[in-house]
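See below for the structure under consideration.
Here the complex is missing one protein chain, while the rest keep their positions.
This part shows subunit A:
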Amino acid sequence: MKYSIFSLARAAFSGHKNWQRTWRDASPKDRYDVVIIGGGGHGLATAWFLASEYGIRNVAVLEKGWIGSGNAGRNTTIIRSNYGLPGNTGFYELSMKLWERMEQDLNYNTMVSQRGVINLYHSDAQRDAYARRGNTMRINGIDAELLDLAAVKKMMPFLNFDNARFPVQGGLLQRRGGTARHDAVVWGYAHAASALGVDIIQNCEVTGFGRDANGKVTGVETSRGTIGAGKVGMAVAGSSSRVAAMAGLRLPIESHVLQAFVSEAIKPLIPNVMTFGAGHFYVSQSDKGGLVFGGDIDGYNSYAQRGNMPVMEDVCEGGMALMPMIGRVRLLRQWGGIMDMSMDGSPIIDKTPVDGLYLNAGWCYGGFKATPGSGLVFAHLLARDELHKEAARFRLDRFRRGAVIDEKGVGAQPNLH
């Protein structure tokens, strides 16, 4: 199925009754060259890059529920590459560039909208820190602009500029950042990977690993039988510790719940993605009109995919501090996703000590924007057995070596590192 203006017109004139499934719901074969555990954005992107960039097409993606039912469907859809630390800067920009060509690459409308991401600053010290980050970005060829108060007022006249405690002083803007349609990203990678022969297998929960006498992984045990594999890649952020434990591994990760919220639909208000620098609050407005926003993790270990009231209150207070006029807007929905909180706040993409098992984990609450980049570098690792140069610092052993990438200085428990 190839999508174009012509296929759209054809379908429209036949009353939209003849659309075909966009990807194949496959049954497991006995053996694959590569088995990827986790049918979220990262797993499906990895499969697509394996098939399209690295010529490995005998690939299966195993998903315990339905594809995109985990964090790929639970995020706030923000894409950006405004990072400042070596290791992150290049990787997220690689990902950003892949977002910019994703729709052409996949032949799928993922609704990538480069509406800009602005981080507001509220003090002189924060302005200096943002100026430094912006300069780091520009040195690395990434767009960044430091806006002063007048420019922010012009762009977002609706903000509360009279906040005495946390006055808006300006912001760091990345115009190429923005949002994408999260479900469409999942379906787009499924569509393109499936067309290249990748088997996407749903309702197939991995229950264990097959190992040979030397300990090498030979495949996976699943709820749909044993599946042999040359290599196994894990892309199960949120459940990484549980899956890794089946192979006897302990990871530097805690699973925490992060909530997200959407309000009832209102007329177009917020032109971009915006963050409140004096608290933790980020917001954009969906095409349907809802304000999509979020804040901090709840702060306790959880696999429950739902959060509690104190964080909801805190997030809404952040929103009110910036935009007091949203106080009368009703909250429509609220949900939680389970984050792999790594101990330095940065991801892990590496081989594991178990031969044949590869790890893609620890995305904390920044996994969505990384989807295409993560797919490419993980496919590179699986295909070539070497780290991609833009992901060379996301090593599993960096904690032991003291080479942590503490961009924000937060992990699961910031007081421990």
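Following the convention adopted for this analysis, a residue touches a chain if its C-beta (ideal position, glycine included) is under 8 Å from a C-beta of that chain, and two chains touch if they have at least 3 such contacts; residues count from 1.
As a convention for this text, contacts and distances are computed from a predicted model.
Of the candidates "N-methylglutamate dehydrogenase subunit B", "RNA polymerase subunit sigma-24", "Universal stress protein" or "Lipid II isoglutaminyl synthase (glutamine-hydrolyzing) subunit MurT", the chain left out of this view carries the UniProt protein name "N-methylglutamate dehydrogenase subunit B". Across A:Arg242, A:Arg333 or A:Arg384, the single residue that touches the chain missing here is A:Arg242.
From the options A:Ser255, A:Ser284 or A:Asn360, the residue with contact to the unseen chain in the full assembly is A:Ser255.
Shown as candidates are A:Met1, A:Ile139 or A:Met309; the residue that touches the absent chain is A:Met309. Residue-level contact of subunit A with the missing chain is found at 239, 241-242, 250-255, 299-304, 306, 308-310, 313, 343, 399-400, 412-413, 415-417.
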